[in-house]
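For this depiction, one protein chain was excluded, whereas all remaining protein chains were kept in their positions.
Chain IDs A, B, C, D and E follow the sequence of writing; residue 1 opens each chain.
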Amino acid sequence: MLPILSKQETIVSVYRTAHFNAAHRLHVPSWSDEENKEIFGLCNNPNYHGHNYQLEVKITGPVDPITGYVYDLKILKQLIQDNIIDAYDHRNLNLDCPDFAGLNPTAENIAVVIWNKLRPYINADLKLSIKLYETERNYVKYNGN
Amino acid sequence: MLPILSKQETIVSVYRTAHFNAAHRLHVPSWSDEENKEIFGLCNNPNYHGHNYQLEVKITGPVDPITGYVYDLKILKQLIQDNIIDAYDHRNLNLDCPDFAGLNPTAENIAVVIWNKLRPYINADLKLSIKLYETERNYVKYNGN
Amino acid sequence: MLPILSKQETIVSVYRTAHFNAAHRLHVPSWSDEENKEIFGLCNNPNYHGHNYQLEVKITGPVDPITGYVYDLKILKQLIQDNIIDAYDHRNLNLDCPDFAGLNPTAENIAVVIWNKLRPYINADLKLSIKLYETERNYVKYNGN
Amino acid sequence: MLPILSKQETIVSVYRTAHFNAAHRLHVPSWSDEENKEIFGLCNNPNYHGHNYQLEVKITGPVDPITGYVYDLKILKQLIQDNIIDAYDHRNLNLDCPDFAGLNPTAENIAVVIWNKLRPYINADLKLSIKLYETERNYVKYNGN
Amino acid sequence: MLPILSKQETIVSVYRTAHFNAAHRLHVPSWSDEENKEIFGLCNNPNYHGHNYQLEVKITGPVDPITGYVYDLKILKQLIQDNIIDAYDHRNLNLDCPDFAGLNPTAENIAVVIWNKLRPYINADLKLSIKLYETERNYVKYNGN
Partner (left out) sequence: MLPILSKQETIVSVYRTAHFNAAHRLHVPSWSDEENKEIFGLCNNPNYHGHNYQLEVKITGPVDPITGYVYDLKILKQLIQDNIIDAYDHRNLNLDCPDFAGLNPTAENIAVVIWNKLRPYINADLKLSIKLYETERNYVKYNGN
């Protein structure tokens, strides 16, 4: 039903935020306890700690000249819910989430994993960027390059 | 009165935010009611709904070596007030604002319109970017390209 | 299924926030246009304007000694969704919401109406308070007294 | 060194905020798994989830007429650090924190525990109140009564 | 022009926020430099430091049954501008503001001074409360008692 795009394109970025609450632990299995403690400090606590992660998904592309949309944010909201929130919210990232089997759940790695999970659902001509807040003071961004 | 710039330029971006409260409705007149409802959902409500729009205007250019300013934010504040806030605040974007005659007032289109309205007032060697928050969770950015 | 309360009660307040986006207009029908304009200014715009209303619902009562809950916030979230968000979100408060037939939709009146709508669903021994943000700078609170 | 108070007292509240990141699980051991799941839902996840808890400590009392302080917020900051942040930050509240042995770590119970931990350090003539944000949308307040 | 109130009153609080940026120094002239340094630490810096103060003014009283207002927030905004912002914004509280001659400009004292300055402009049957944020983490509240 969506109309075809005009030749002369206006490029705009659209953003949608979401939240999930999860437990995690930073740990490199091949390292000794001392090395893990030295590099990760309190974040290495064996019984886990947790965060209210805030996720910002950004999609960049041409504005459809009829709808005035780059991407329907209702659809993006649902994509995020189905693929990210339902998978991670109120979970232990290390124990409950196969995405982090063998991958240290740092904010950097979580952002890269989220980018990889959402990328197939979004047209190849649209750019995707992921920003993830672990706390109000610590956050990361991944553009897929 | 402003001194001429040095040859070796330091490029900095400056930002100023502002707010306006407006009603709007998303609607494509050439579509049937069913098509409008399908694409725009609740945003198509014929009696309008509204938002506290938050606007962020970003200007990028060289720092003046004497004043230490890229652009006087007092002047930018007044430009935004005269051209954007006075035109849209406490208005119905569809009915009261000629800028949106024939243009669906999506966040994308509002950002593009604001960019076009401010661009003539700002020196051509300065870059302009517009970020517009429709809600805390939905926002857009337009850089003019 | 919820256990009975102990005699020695610990009184705690719990809060849940929600959001709705609505159009409204401040207007007293029995007044002249001049009087309306004088008192309500831009808020009297005949074509409406709008806000991202932020609602905070506060319930005060004893902590259940077994669950550790005053009130299950999942239930409160659903109460707010069913009775407030579904009724007001993406609506025109003056035209679409019978709650404001004959009642000027000021932030004060909206807060009182929301209190009255939620009060019957919450046990009489629990106190209810409503805070409503019309903008980040203007808000109101109603405790039911 | 602090001067004695005047007879005519001006009563002011002072607030200090702090943050800690912790894992927790809501669970009543005497209940069946089905009962726990029914009441606590996702919060009952056996592998824990987590939050960025934001704590607000409020102390109410007379302004010292010489210093202009109700309570030195540098001292309050240190009290919170030593007694709360060092005990809970980057911890699992259920497993690592004896304060919650036999106590379900709901936001309500955490706030009451924090109040009880800080109360002995603050003069009896000063009122103490604890506000605890589990998320931006869910929070609680305890005044000690 | 405002209509008289009904007998059966609905009591609501209304809030308006504002901001001012000021320099200050905490210092008790009758103390030695060592005592000042001991009690006020960095805040005693002789060359001043500064804050973005955020002010919240709260007025509590009956809702006017015709207008739906407790107090016209446009009028309150102007009262705050004329009496507080114009007096303190971009000023040095110790040197430029006679309100703090002989009074240490702690957040507590600033809040009490603001309350005293606004009280005469607001009807005696309305309650007034002042909340003042010195930083996001340190703030105070004064209710006039």
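A few remarks follow.
Keep in mind that, in the parts below, a residue touches a chain if its C-beta (ideal position, glycine included) is under 8 Å from a C-beta of that chain, and two chains touch if they have at least 3 such contacts.
The structure presented is a predicted model; accordingly, all values stated were derived computationally and were not measured.
Taking every chain of the complex into account, the absent chain touches A, B, E.
By the touch rule set out above, chain E reaches the unshown chain at residues 19, 21-24, 42-43, 45, 47-52, 89-92, 95-96, 135-136. One chain of the complex is left out; on chain A, the residues touching it are 26, 28, 30, 35, 38-39, 41, 103-109, 111-112, 136-143, 145. The chain not shown here touches chain B at positions 1-2, 10-18, 63, 66-70, 72-74.
One rule holds for everything that comes next: only the chains that are shown with their structure count from here on.
With centres computed from Cα atoms alone, the innermost chain of the structure is C.
Rounded to a whole number, the gap between the C-alpha centres of chain B and chain E is 33 angstrom. Shared interface positions of chain A, defined as residues touching 2 or more other chains, are absent. A complete list of chain pairs in contact reads A-B, A-D, B-C, C-D, C-E, D-E.
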